[in-house]
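First the structure, then my questions, so here it is.
Complex shown without one protein chain; remaining protein chains in place.
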Amino acid sequence: MIAKKNRPYLFIAFLFALGAVMPVLLRQYHLNMLTEIIVFALYAVSYNLLLGYAGLLSFGHAMFFGMGAFTVAVSLIHIPGLSLWGAIGLAIAMTTVVGFVTGGLLLRHKGAYFALLTLAFNSLFCAVATKWHTVTGGDDGLSVTRPDLSLGFTTINMAGLTSFYYFTLVIIGAAIVFCWYFTQTAMGQTVLMMRENEERMKFLGYNTNISRLILFTFTGAVAGLAGAFYTLHFQFCSQSAISVDMTTTVLLMTFVGGTGTFWGPMMGALVYVVLQNYLSDITDRWPLFMGLIFVFMVLFIPGGLTQIIQYVRNLFSGRNGTDKSLAVKEGSS
Amino acid sequence: MSDFPVFFLHGLAYGGLLFLVSAGLTLVFGMMNVLNFAHAAMYMLGAYFSYTILRMTGQFWLSLMICPLLLFVIGAVIERFLLRRVHVFGHVHELLLTFGLAYIITEVVKWVWGNFPLAVNVGGFLGGTVEIFGITYPLYRIFIFASAALVGIMMALILYRTRLGIILRAAVNDSEMVNALGFNVPLVFMGVFAFGAALSGFAGVIAGPLLSTYPGMANEILIDAFVVIVVGGFGSLGGAVVASLIIGELQSFGVLLFPKLSLALVYLLMSVVLIIKPSGLFGEKQ
Amino acid sequence: MKKIFGLAVLSVLLLALAVPAVAEDTIKIAAMEPLSGSFKDIGERYLDGVVYAAKVINENGGLLGKKVEVIPVDSELKPDVATRKAQNLILRDNVKFFCGGTGSSVGAAMEQLAERQNAIMISYGMAAASMTGEKCSKNFFRTCGNTDQQSYALAALVAKKGYKRVAIIAQDYSFGQEALAAFKRRLAKLNPSAEIVAELYHPAGTKDFAPYVSQLIAAKPDAIFTPNWGNDLTLLLKQGRPMGMKQVVLSYYINDEFTIQAMGDDSLMIGNMGAEVYTLSIPTDKNKEFVAKFYKDKGYYPTWLRGKSFMSTMFWAEAVKKAGTTDIPAVIKAWEGLTYDGPAGLWTMRACDHQAQVPFWYTEIVKENPFFKHAFEASAGMVPAEDVSVPCAETGCKMKK
Partner (left out) sequence: MLEVKDIHSFYGKSHILQGVSMALKEGELVCLLGRNGVGKSTTLKSIMGLVKPSEGSIRFNEQELIGKRPYEVARLGVGYVPEDRRIFRSLTVHENLLMGIRNGAKKGGWTIERVYEQFPQLKQRRENKGGHLSGGEQQMLTVARTLMGDPKLILVDEPTEGLAPLIVKEVLEMLAAVRSSGVTVLMVEQNFKASIKVADRFYIMGKGHMVFDGDTEALLAAEEIRRNYLEV
């Protein structure tokens, strides 16, 4: 048996290996979908750091996703000769700054107030993106072409799907691992404990406001990275990347996957993208299904897919009874 | 500025409608700390019920009475059987629940009534016009403001002149304590939520003839109503009154004075208020 | 254990993606329309016309010996959604032809995608002039009029009626701005003495039009021109009329039966005028025959949207027939300069910008009409194609061939 401590690393390694062989196994169409899943997985992971770890329900995460998406699109169009790295770097820098500034304003509130404010701010950003036609393309959006990837010793053409898929796998994969690592660090643990007992943390001398601001900025930058790849993937960016819908999308993914674990939201992203691709082909009433899934899950499986999997696993391993902890998890808020 | 009075009237009418929509929202938010995403969907439901009643009877006043009652019942059922169940899980789950409900209600409406705008005409006395400030002005717009004023005064009387009002205001401060003092807070909450729903239905009936009734009407008003809450102060009824009127006038005069900025003005106002007074104009510090 | 279980689930889900699709021997054309959301009724009517055209083609022996298959795609009126789905269709089903009528933003994004993926995008309703102007592409064809042409047609109507004071109002985004600019340009040329007494822009989806209406009335115009559509047109009239806005309204899409119904009051609409590429009351024999056949088949009329997408699809089929192949470069080449003599007159696909040169049909809304119980259009009059044409040199299109 492998030491418990090393299991996550093994898991990560396996995921990368699995990802690496996918272009051989999958047809182009599915590879395309998988790329989208990976991008959204990072977006969902970043959101879960806020919701699942710090207990902050934000309705404004698309601000950062969209900001990253637009930064890449606008900079690629207006800065001739900008490299892929440069565009991505700009997106991260931009979202870090925006995260820090908005975080300073918004984090003065908690709970439902925070949710409401983030929603209002998201609407503001979306309105600006729609109105500022000369830069953002307004309703028409912006089309971009992926530049080639320069690695110093060689240049890789990014026009094809497979090469872009590998690029996504490596960069986004690394970002996800970094997020996971973040939760294991002292900083991450601080945030975790903060959710459980903020008063006690304050008592012990932690500045919870600063911790929260750092986390908010960090998740913003990560979402910005996801947004950057969203533009690169579709080679297109429009105001829907920054719309409130994009926030509800990530909320749904995170919630369906389960906020209780780090890996749950990734599963949520996968299910969401697959469902969206098939359901919206089958029925034009898919918002209804989305609503039903939401209500059903809130009422009966608040722990998301993770909870179901845990339940099934418990059945197999012969442990009886459901895990009490999930049912009362949010009880104290 | 000879147009001043007319544009002021325009602002009052739209501000009044905004208040009607946000009053229930802010009440529920203030009392129960639930940000009800389904509020605008219920407002839409009110408009559609009204459409059907008008088609069947042609009686606008009748639908103005029946629709809020229907929404009251729907609100009570939602609170009793859905919202209360997730209350123990905290506000995240409450928000998500109302969020899902908003989707469901919107889709059901599209299913039942179709996807295109429906015409609602008040007709009769209210459909007429009056001469005011030397121009012809639709009476209905004045009626909107009058109903908003009436609702506002009624709510203020309940809150500040009755024992129920004391209980409600106490519940805003600390609902658990009200419960521990021997009041059936769950019942109070159910009543508040249902009343909020009824108000949204009332607003829907009023809005139908002005804005026409269509599935997108919910989302369009929701963000405006949220901005009213942010600007006015979380859960403050007086704040909602002031913020609704400010936003109504801002949009009206904004169109006249800064046509290029009209959409952004509202958000600009919100940002300024947030920076200067984060808890809103009339909000208590959290 | 937990991780391994998760892995198993993940792997199964991933492998489930790899189910192979069955290839069919049809010519596929994907119709990108909003089939959910607020503009569903528009998308569905456009789609209806495309499907009907495919039926007509298939009943007459198909295209190049194959059946035409229409794939409805819900664009949700979002360019990102539309391109994502289109991309999937290209990768999965090898679809090469796309068409659509709703949302210039969707059209612009599809134009780029078509160029990148060597496909063809056909617009029978997306009207932004720039798509065949500075943004033009060899992979993009527009069979309907564009904002320039449509504004020119309405300016011609205003000049003909002799209105001197004209107020204009539009949605504040590229479509509205382009439409107003073209209208002003043309009117100044056709009738230099006409005066624009008010020019207003409002956000798309405005709820309260009162402040705008007051300004329109204050300007005391003879007529009001607006390219507004959907609820923005309904509310402008519905809120404006009771406030004393009595003037004739000239609009792009006045002949939309849904808009007229949504008013709920015919008197708001009677007297208003519009101009379109296709409208039900075109008094030609070809059109009467088409309307009669369609009505017999479906039990309802091929109102403007259905007619436009029908003719557009027929036009495309002509091009494919002429090319003799579905090979994209060949179809592009065959279509350039091709003409189609359909129910709405003679259409010519111009090679320089892929903008069809089409006549326009103007109508006035009247109470009595042979089609509906509610008010609808009177018999249409024609504005010849030459009168609304923008010369190649003025479009701004530099097509890379």
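Order of writing sets the chain letters: A, B and C. Residues in each chain are counted from 1.
Note that contacts are C-beta pairs under 8 Å (C-beta built on N, C-alpha and C of every residue); 3 or more make two chains touch, one makes a residue touch a chain.
Predicted, not measured: the structure shown is a model, and the values here were computed from it.
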Which of these, B:Leu62, B:Ala156, B:Ala170 or B:Leu281, touches the one chain of the complex that we don't see?
B:Ala170
Listed residues B:Val73, B:Val130 or B:Leu181, member touching the removed chain
B:Leu181
Which chain B residues touch the hidden chain?
163, 166-167, 169-170, 172-174, 176-186, 284
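The working rule: only the chains that are shown with their structure count from here on.
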Taking the mean of the CA coordinates per chain, how far is chain A from chain B in Å?
33
Dist(centroid_CA(chain B), centroid_CA(chain C)) in Å evaluates to 37
Residues of chain B whose C-beta touches two or more other chains:
263
Where does chain C touch two or more other chains at once, residue-wise?
40
Could you pull out which chain B residues touch chain A in their complex?
29, 33-35, 82, 85-86, 88-93, 95-97, 99-104, 106-108, 111, 223, 226-227, 229-230, 234, 263-264, 267, 270-271, 274-275, 278, 286
Going by the contact rule at the top, pick out the chain B residues touching chain C in the complex.
3, 6-7, 10, 13-14, 110, 114-121, 127, 129, 135-138, 140-141, 210-212, 214-216, 220-221, 251-253, 255-256, 259-260, 262-263
List of chain C residues in touch with chain B within their complex
37-38, 40-41, 172, 200-203, 205, 207-208, 210-212, 214-215, 218, 230-231, 234-235, 238-239, 242-244, 258, 261-265
